[in-house]
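Only one protein chain is missing; all other protein chains are in place.
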Amino acid sequence: MIVELFYRRQALILGTLSMIGLLVFWQIAVDAGLINPFFISTPSQVWTEFLVQFEDGQVAANVGATLYCFVWSMGLATVVGIVLGMLAGWFRDVESALEPFIWFKYSAPTVAFYPLFIAWLGYGTPTIIAIAFLFALTPIYANTLSGIKNIDRDLAKAARSFGAKPLDIFLQVALPGSVPVMMAGLRLGVGRALTGVVVAELFGANAGLGYAITYYGQLMQTTKMMVSIVIVILLGVILTQILSFLESKTDSWRVDSGR
Amino acid sequence: MAQIEIRDLGIDYRKPKSNEVFSAVDNVELSIEKGEFVTIVGSSGCGKSTLLMAVAGLVNLSRGSIKIDGKQVTGPGPDRAVVFQEASLLPWRSVRGNVKFGLEMQRWNGGDLNERAMQMIRLVGLSRFSDYHPHQLSGGMRQRVNIARALAVDPDVLLMDEPFGALDAQTREIMGTELLRIWERHKKTALFVTHDIDEAIFLADKIVVMGRNPGHIKEVIKVDLPRPRDEAILDSDDFHSLRKRLRAHLAEDMSSMQLVKEVA
Partner (left out) sequence: MADMTAETTATRQVSFSALRPSREAVVGTLAVLAFLVLWQIAPSMGWVNGRFTSRPTEVFFAAIDVFRKDDFLFHARISLTEFVAGFALAIIVSIPLGVLLGTSKIARYLIDPPLMALYIAPTLVLLPIMVIWLGIDMAPKIAVVFLGAVFPIVLNTMAGMSEADPRFLRMARSFGATKLDIFMRVLVPGSLPALLTGIRLAVGRAVLGVIVGELFVSQAGIGYQINLYGSAMRIDRLLVYVLIVSAFGYTLTILVRSVENRIRDWRSK
């Protein structure tokens, strides 16, 4: 039992150790004068600064602003991506018509459009949401499309032999079958939406984690900047973990119902 | 002395993620003469593969010993070659590349590798396909390549783990006859695991019947059918009685399996 626990947790134990090791190394390297703290600060300074920013409400304000844009862009990308993906997955011509645009979107540097968005939508939040929306759209659309397209042919055939109409097949076979692939798309979308928000904030915002990073970056205040960088990284991990968890839920649900 | 001497063999597996041990094979005693064709039958999970892999030197022994020509087996060696059940051809190599693989690993220095490989490919009747890749071949052809690869390194002992297990009945029969044809030429000692009773009898000089929990040898049956053999032998009386005997053994095993299930 204990051995089993160790084997199961081996990854976690070693992973935690390596994280701690990294932090300790960072701290010691600076303390020992190997690295100039101006360049990278230290974990203890970052922690102290985090508490300060936490006390005066900066953390809450920045995280709030970033999450606000994140939720909007992710929500929009989910709705648009899934609807378009379903249409394209079900109707061949819709897919063909959308394909050139999706390819352009995939290979174009979305951030380059930010002057355009500022002209169309105004400075700040709307532009940030638009850019993050475009960042997140591709994987959600693409996974929904492939999920619907690669439906279980045998199941569809069986359903048809029982007299199921195309709509029934779509609702009963294609849709449930593509849920796990869609969830994977959402998981990828979450990471990209966050990237979109933060990158857009680097370029033009009045609040948010990306804004704080550029702001303190321009002032060359490494410690203050590090606080927001670390928060962004943690946020990315946490959000992706949540989606991975949901993904495993839907996956197990699918296996159960398949029996 | 026999060529292969297995004495008091026992193999334990550690159950995954715990330190409990599970005995897969125990108390196995077996002697195999040079040039003998031995088949191993038994119900699924009774340790046939484990026994074969032990002779191949691919699993560690927990008890007892395996000797080949008087030498203790401690790992894989050039005196043995294995034909695996399926999916052991490297997909990125051509037929010839796959046949050459074993030669390369053993640093073959008996002449040109390509020539040696082609010779083996001809032997299994695949000359026309030597540049094909595995996914372009049928299941039967892939197993021919597998056999060619094992024969290429010129082993003293050929170890085969259900090489025809994934094939349909007809192909299986053809491959069996083919294997015998090749074997008659070289008379290499062969150890052949199978589920198929007819196959076991058709090929064998000696059939090893295994039982389960833990894997052990229940009986060793001599097969005195004349060689060379062909399909006609399948209808002979001797064959029928052997088949009956083996069936009874396996049925016994199946019912004990049922019992285990009910108790559990």
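Per-chain numbering from 1; labels A and B assigned in written order.
Convention: a contact is a pair of C-beta atoms (placed from the backbone, for glycine too) under 8 Å apart; a residue touches a chain by one contact, two chains touch by 3 or more.
Since the model is a prediction, treat every value here as computed from it, not as a measurement.
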item: Given A:W47, A:Y68 or A:F113, the one touching the chain that is not displayed; value: A:F113
item: Selected from B:L30, B:A56 or B:V223 as touching the chain missing from the view; value: B:A56
item: Absent chain, residues of chain B that touch it; value: 56-58, 75-78, 80-82, 84, 87-88, 90-92, 101-102, 104-106, 133-135, 153
item: For chain A, the residues touching the chain missing from this view; value: 10-11, 14-19, 22, 39-40, 92-93, 95-104, 106-116, 119-120, 138-139, 141-143, 145-146, 149, 181, 184-185, 188, 191, 194-195, 198-199, 202-203, 209-210, 213-214, 216-218, 220, 222, 225-226, 228-229, 232-233, 236-237, 240
